[in-house]
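Note that one protein chain is taken out, while the other chains of the complex remain in position.
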Amino acid sequence: MSKITKQEIERILENPVSRRSFLGGLLATGALVVLPGCRLLRPGTVDMGQVWEGGYQTFRNACSRNCYDTCSIVSYVKNGVLKFVEGAPESSFTAGGLCVKGNSYVRRVYSPDRIKYPMEQQGRGTGKWKRLSWDEAMDKIARKILEIKARDGSLLGLALSKYSGSFGITHYGVEGMMSSLGYTTRLVGTPCWPAGMDAQNFDMGNMLCNDPEDLPLARYVIVWGANPAWCSVHSMKFLYAAQEAGAKLVVVDPVFTQTAAKADEYVQVRTGEDGALALGMCRHILDRGLYDKEWVAAHSIGFDEFAAYLREHVTIDWAAQKSGVPASHIAAIAEEFAQARPATIWIGYGMQRHVNGGASVRILDALVAMTGNIGKPGGGARYAQMQTWGFNYHAKNQKQPEGSKGWIGASGPKGEFDFSGVKENVKYADRTININKTAQEILDTKDPQVRMLWVACKNILSQDFDRPKMLKAFNKLEMVVVADQFFNQTVEQADIVLPVTTFFEEWNINASYWHYWLSLNEQAVKPLHEAKSDIEIAAALSKRMNELAPGSCTFPTTVDTKDWTAQEFNKKELDLFGISSWEELRKGPVKAKLTSSAPWSDGVFATPSKKYEFHSDLCAKNGHDALVMYKEGRPAYDKLRLLTPHSKFAINSQFQNLDWMADFNSEPYVYIHPRTAALRGIGHGDAVRVFNKVGEVRLAAQLTADVPPDTLLMYEGWYKGLAFNCQNLVDDVSSDMGSFKTGAPGVAIHDQFADVVRA
Amino acid sequence: MKKQLGFYVDAKRCIGCFACAMACKNQYHQASGVVWRQVYPLKEEVYPHHERAFYSLSCNHCEHPACMEVCPAAAYTKREQDGVVVHHQEKCIGCANCVRSCPYGAPRFNPGTERAEKCNLCWQRLDAGLDPACVKSCPTNALRLINLATFNEPNAVQFPPGFPHMSRLNPSTRFRQAELPKIIKPEDK
Amino acid sequence: MAAACATLTKAAPPADGHPASADTADELEYAFNRLFVGPGAVPAPPYASVYLDPDHGLMGESTRIAAAVYDALGVSSPSNGRLPDDHLALELDAAVVFHALKAREQSAELAALWDYFLRDHLMLWVPLFLACIKQVPDVPPAISHVASLLSAWLSEECGAKPVTHVPPCIN
Partner (left out) sequence: MIPSMELPLVFFTLLSQLAIGLTLLYALRTAGPSVQPEASAKTQWFVSAGILAFSLIVSLTHLGHPLLAPRAVLNLSTAWLSWEILIFILLFALMAATAYLGVTRRFVWLTAATGFIALFVQGMVYSPSSFPAIHNVLPFAFFLVTAVILGASTSAWFAPQDTQPLLRWILVGALSAGLLLFLVAPCVWLSGGTVMRLTGLAYLASPLYWAHIVLGLAVPMAVVVVSRRIPSWLPILLLAGALCGRVVFYLDTIHTGVNIGGLQ
C-alpha cells in the first residue's frame, strides 16, 4: 500500500470535507457505535467548519479595568480563538492603540495559569485543593448561607467585598446576588477617589468633568498629583496638543514622574502640602486682583469669606515654607495661571489619598473657580465624571426575599455607584462597614459577627491595607469564597475558589469615569474550562438556594449575559449617546452628545445655593470645615515617607502576573534618593528591608533623584511567584472625606512612613 | 532615492509605556523571553533622570544589514519594494551568527525553535495596507513608520547619544531627542 | 480530571502492601491538583499546546490539530471547546478510539492518521510533559507510576526512545 505522507495528512486535516471523507468508508460500517473503554469523546462531530476555518472574525470589546482610559477594543478571533486585540479606531480617545496591559489580554485569556475549575481548599493557605463540580460548590455555599440565616436570624453574617476588578455594569450583579439573598453586610466605600469626590460635590453639587478631548483648548494646564503618562496614556496626546497649541504644561508632584518629564515645568511639592501651595497661589492672585470678579460675584457664594481667610491666614512665604516651593515661583505660576484663559487643573487621585486630601481638592477647585475657569471649554477642575453611567443597574437592583430581616436604620450610600442615595425610614437595610478598614471591621463587627466573606472583582490580600491585620481577620471568618481568574494572594487564603470569565468570554457594557465614550463588550470566545461570569454564578447559587429552601433567593436561576447587558439600557442613556438601540454599539463605540465640553457652562450649580460654594454648609454638616481652608497633614510616624502608587505595568494587582509582562518588568524595586541611600550605606541594586509599624518588605533598591530625599517609593502590584506586597507597609488610616458620596471615608494611602536598611 | 521604510522614534513624545513592545507580542505571541521590540531607558549620562526617557527599538532595517551580510544560510532578504529586512525562519540553520553580529541586538535566538527571529516590520500587515502593530498601538504617536525617500524632518537625527553609531550599516531609524522640563525643587538643606 | 484521578488511585501500587487509605487518597488528590489542575500555576499542564506552540499558551495550533483528528475520526469532545481539545485525557481517549477501529478494520488511511497523531503530535509533547513531572520533587509514587506507564505505552507504540529535553519556557 502507498504510504500517506505527513504533508498529505495535514492538508486533509485542514479541510472539514476531506477530513470527514478521509475515513468515510470506515465510519459507514458503524464501527463507532460502540467505543470500548472510551470515556470522554463522543460519536458525532461539532460543526468544525464553522469553528475552525475561515479568516478573522472581529468583535467589539471594552476594557473593564479601573482605569481612566476604559479603552474600546476590537478583538480578532480565528477558528474560535482570540488571536490579537487592537484599540477601536472609531473612538477618538482610544484612537486605535492599547496600553501595555491591554496588549497583553490574549495571554490573560489563554494563560495556562488561569483558574479552571471550582475548587475547595482543605485549610486556608495549605495548598491542599480538591476539585468541586459547580453543583457541589454551590451546594456547600448555599448550605453555609442557610446555616448562617438559621443561626443569626438574618444574613448580616454574610459580607461582600467587591470593588473594581471589573467595572463591567453587569458585574454589579454580585451586589444584586447579595440583595437577592437578603440583607447582608457590605464593605462600602472606595480606596480610590472618595475624598476628592465629596470635595467636588460640596463645591459644585456634583462631580462633573470637562471632556479630556477639550484639553487642546487650554492655554495653561496644571497636572496636579496625577501621572497620566502611566495611568492614562491615551490622554497624553491631548496634553501634547495643548502644548503644541502654545499652552504651558506644569506638573505638580512630589515625584519626578514620567508626566513631569514631558511637562514644560515640573514643580516638586512636599507630599500632602498641595493645599498650602494652592492657597499661596490663591492669596497672590487675590492680592494682584487677578481673580474673575464678575464670575465670582455672579456664580459663587462665600468668596468674601474665603478672601478674608486668605488675607488673615495665608501668605506666600507660609505657603513656600509648607510646600517647599520657592515663594517667587509660587507667585510666578499663580500669575501665569490666572492670566491664561482658559486655564485648567487636572486633579489627580494620588493627591487626595491623604488625611487632608478632601480639603486640598476643595482648595484646587477654589483656585480654578476664582480665576473663572469653571464651566469653560479647555478649563475646569478636572477630576472625574459619572454622567455617562446612567444605566438601569438591572443586575444590581435585586429584591430581598419576603420576610428577610436585616440592619435596622438608615442605609446607604453603598459606594459611589449606588445612585439610590440615602434611604431614610426603611424597615431593614444592609449593614455597611468601611471597605478601607476591612481587616479592622471584620475583627470588630459583632451581633452578628461577619462569618462568611464573598470576594469578587477584588484581591483583598494584595490590595487592602494592613495586610498582617487582614490575615488575623481572616482567621475569624468561617468561610471565604473568592471568584477570580488567577491564583492570587487572596485565593491562597480562600476556602472555595470559583473561576470567572474574562470579558472576552461574556457580554457587558462599559463607560469611563474620564472620557465620554460608551463601549459594548461582546462575547468574542467561549468561556474556557468551567469559568462563569459573575451573574451566571449568582444564578447557579440561586438555583441551589431555592432547591434547598424554596424562596430563599430571588435571583433568576438562569441568566444570559447578552440579555442582561441589553437590560442595562434605558432611553435616557441611549439619548445621551444619540443612539436608538444598544445594538448600534456593535458598529463601534459612541460618544455622549454633550451640549458643551465643559460642565457648569451655564453657571448654575447643583449645590443647595445653586452657586459654586466656597462656603458649604453641607460640607460642615458632614463634619468638615464649611469654608475652603488649609488642613494639616498626617504627622510622620517613621523616618521617611513611603509612597506606593500605580505601576505602568499593572492596574492594581492585575496584569503583572502574566509572563508576557515579566518579559518587560520582572521584579519590584524600592526607589531611594542617592543621598538617603548613602546615609544608610545602600547601593544601587542592593537587597534592602523596608519596615515600619505595620510590617516589612524585602526587595532590591534602585537609587534615583526622581524621588525626594525624604521619600521611599515602591509600585504596588502582584508578581507571580513573589512574596512582594506593599500592603505590609500601609496602614488603614482614613482620609478626611468620602463618606458623603461613598458611605465611608477614603484612605490615606500616601500618608505612610517607613525606614529602610540593607538586608 | 529608493523607497526605504523605517521607524521614527520620537523620544520627546515617548513616555516609555511599552505599549509598542507588548503590541508586538500581542500580534506574534513570541515565546516568553523572546522580544522583538524593546523599550530601552536612556542611562543618566544621556538623560539625567532615571528611566524617564526611552528609545523604542526593534530592527532598524539597515541599508547594509549586518544580519543579512553575516548569515551563512542566506536566511535574510531585503525587500526590493520597501527595504524591509525579512528573516525567513524556514531557511535559518540556528547558527546565531546574526544574533552576535547585529550591533543593535535586533535578531534574538528562540531556544524553543532553536532559530533566530526578529522584527520583520509586520510586512504582511504592510502588504495589507495596515500600519505595523507597534506603530498602530503607540498612544502618543511617538513611534511612526517613515519612508526615508520622502522623510523630511529637520529635528531628526540618525545617531543620537545612546544609539550605537554604526554608519556603515546605515540603520533606517530616525530619532527626535527627549527634552528636559524646567525643574523647581525645594532648596536642599 | 477527577475521574482520571480516581483511575490513578486505582493504578497506584499498594503502598508497602497495604491498600491506599482514605487520607493518602486525599494527599494523592492534592498532589495531582498541584501538578496538573490548579488553582495555582501548575508545573505540568496537561495540554499539548503548552509544549508545542511557540507561546506556550492554551488553544494554539496543536489544539486545532487535535480537534481536526477527532473530527476525522468522527468523534468530538462533549465540552465543545471549553476544555481545550489537546488535553491529555482527550488525546488518550482518541488513542483508544484509534485502537478500537484498527482492531476492526484494515485501513491504510486509518493507519496513516494514527501514525501522524502518534509521531507528529503525541510523541512531540507527552515526553516533555512527563519530563516536567520528573522535575517536581516528591511526586507521589502512584502518579510517577502512571507517568511511567504512559511513557512505556508511548515508547511501545512507536518503538522509539522519547525525547526528554524540556523547553526552557515552561514554569
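By letter and in written order, the chains are A, B and C; residue numbering begins at 1 in each of them.
Here is the rule we use: a residue touches a chain if its C-beta (ideal position, glycine included) is under 8 Å from a C-beta of that chain, and two chains touch if they have at least 3 such contacts.
None of these values were measured; they are calculated from a predicted model.
Partner chains of the missing chain, restricted to those shown and counted over the full complex, are B. Among the residues B:A31, B:C71, B:V84 or B:I146, only B:C71 touches the chain that is left out of the figure. Set against the missing chain, the residues B:G83, B:P139 or B:G162 yield one that touches it, B:G162.
Only one of the listed residues, B:K25, B:H61, B:R79 or B:R115, touches the absent chain: B:R115.
Of the listed positions B:L42, B:C59, B:A133 or B:I146, the one in contact with the omitted chain in the full complex is B:L42. Residues 40-43, 45-46, 54-55, 57, 66, 68-74, 91-97, 99-105, 108-109, 113-115, 161-166, 168-169 are the ones on subunit B that touch the missing chain.
Just so we're on the same page, only the chains that are shown with their structure count from here on.
Distance between chain centres (mean CA atoms), subunit B to subunit C: 41 Å. Remark: subunit A and subunit B have CA centroids separated by 34 Å (rounded to whole angstrom). In subunit A, the residues that touch at least two other chains are 106-107, 659.
Each of residues 55-57, 169 in subunit C touches at least two other chains.
On the subunit A side of its complex with subunit C, the touching residues are 1-4, 6, 8-10, 12-14, 16, 19-20, 22-23, 25-27, 29, 31-32, 34-46, 48, 51-52, 79-81, 106-107, 110-117, 119, 122, 127-131, 487, 491, 497, 499, 526-530, 659, 720-721. Within the complex formed with subunit B, the subunit C residues making contact are 53-57, 167-169. For subunit C in complex with subunit A, the touching residues are 1-3, 26, 29-30, 33-34, 37-42, 45, 47, 50, 55-60, 63-65, 67-78, 80-84, 89-90, 93-94, 96-97, 100-101, 104-105, 107-110, 112-113, 116, 120, 169, 171.
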